[in-house]
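Okay, handing you the structure first.
Excluded from the complex is one protein chain; the other protein chains are retained at their positions.
Moving on, here comes subunit A:
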Amino acid sequence: MIFSLIMQGNMSRKLHARRIEGIDKNIWVEFSQLAADYKAVNLGQGFPDFSPPHFIQEAFCKALNGGFSKHQYTRAFGHPNLVKILAKFFSRIVGREIDPMEDILVSVGAYQALFCTFQALIDEGDEVIIVEPFFDCYQPMVMMAGGTTCLLDLRLKEGCGPVLSSADWVLSPEELASKFSPRTKAIVINTPNNPLGKVYQQEELHMIADLCIKHDVICISDEVYEWLTYDGTKHVKIASLPGMWERTVTIGSAGKTFSATGWKVGWAMGPGHILKHLKTVHQNSVYHCATAAQEAVAVGSQREYDVFGTEGSYFQQLPKHLHEKRLRLADCLKSVGLKPVLPQGGYFMIADISNLNVDLADPSTKDEPYDYRFVKWLIKEKGLATIPVSAFFSPEHKDEFQKYIRFCFVKNGMFCSYF
């Protein structure tokens, strides 16, 4: 057959559905490819370069040798062992009896939990408040569900000291309140936040909660980095605040919890009357999640439940280990003229690049935001991969945030050697 020059082969009708219009671009696809092409040291995408803890790797090995049932379908909404331990674990933290069968849905990573949530709850015409900077998938997911995003920026508060912390980025109460309308269906919060590393304090969450209750809005709380807080910062679950359990979907991740991002096990947790809609989406999209990985996460979670709060807990050891890495990276960045923002939690640190006066004479990137151009220059010229922070802002606001780049510090390497 002759090579066809027609874009759609020999089909003439319009093929793709409208729901995927405008959401085909993706920074990860673009930047991971670039990092791979230039064999750059990857401080860009958020995954550890070390192994998951020994006890969970062992659990995985045991699971896959645990008889035929571990290789066949398990319960669609979550492997029984896993949902039971998650319910037990989080009941203790949230302070209420969580039903493993009704209040939890296991998903293919937290990403799929977010997808189920938007598909289940957001209809055309619904508004969803998203706090910028945001993990980039929130906006396209709202769009795919036919919703409208209503953006609200975290802003640097007045009178900050010379050393910036993620705590210096705050929401304006008036601006927050102004975003709620009769069409507001949900607000998405991410704490600890990606990319900033901000950990919302009790008062900030109360402020959001009050508005959710007042306007009868659902709260989607992405808490994948919940075990990674530094300097004694406490992670607070908005679902544990009065009046919030019945209107909150809390999202978690085994990948981030156990440094095994490639296992893609996550969950959504919330009241049965909301979770049942997520389950309907799940059963009509992927139906089941892989069994062996769920079994391993269940065993690992049981172990953490038993040693919770003690020194042996991975949830103590990992943040301790990363606490140092975070400070080390901040020092390295300062030494080359960047201004880091010290994160209170999470995997990432952003740094202000405006002091560096680099000649980014690369004609192929001249129409892109400054931080995109800087990141590409850094990959090509210095062999170091990072992510431009304007990627975490909506197209409307990208121009205002072109001077930050994001680093992942969950790496074993010696940071200063990269500079």
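The rule is simple: contacts are C-beta pairs under 8 Å (C-beta built on N, C-alpha and C of every residue); 3 or more make two chains touch, one makes a residue touch a chain; residues count from 1.
Keep in mind that, in the parts below, contacts and distances are computed from a predicted model.
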Candidate names "glyoxylate reductase (NADP(+))", "RNA (guanine-9-)-methyltransferase domain-containing protein 1", "Protein transport protein SEC23" or "Kynurenine--oxoglutarate transaminase 3"; UniProt protein name, chain not shown: "Kynurenine--oxoglutarate transaminase 3"
Contact partner of the left-out chain, one of A:Ser91, A:Thr148, A:Gln201 or A:Gln283: A:Gln283
Candidate in contact with the missing chain, chosen from A:Leu105, A:Val199 or A:Ala293: A:Ala293
Touch criterion as defined above, residue of A:Trp263, A:Phe348, A:Tyr370 or A:Phe409 at the omitted chain: A:Trp263
In subunit A, positions touching the absent partner: 4, 7-13, 15-20, 23-24, 26, 28-29, 32, 45, 47-52, 57, 60-61, 64-65, 68-74, 76, 96, 107-109, 111-112, 115, 119-123, 137, 140-141, 144-145, 185, 216-218, 242-243, 245-247, 259-264, 271, 273-274, 276-277, 279-281, 283-293
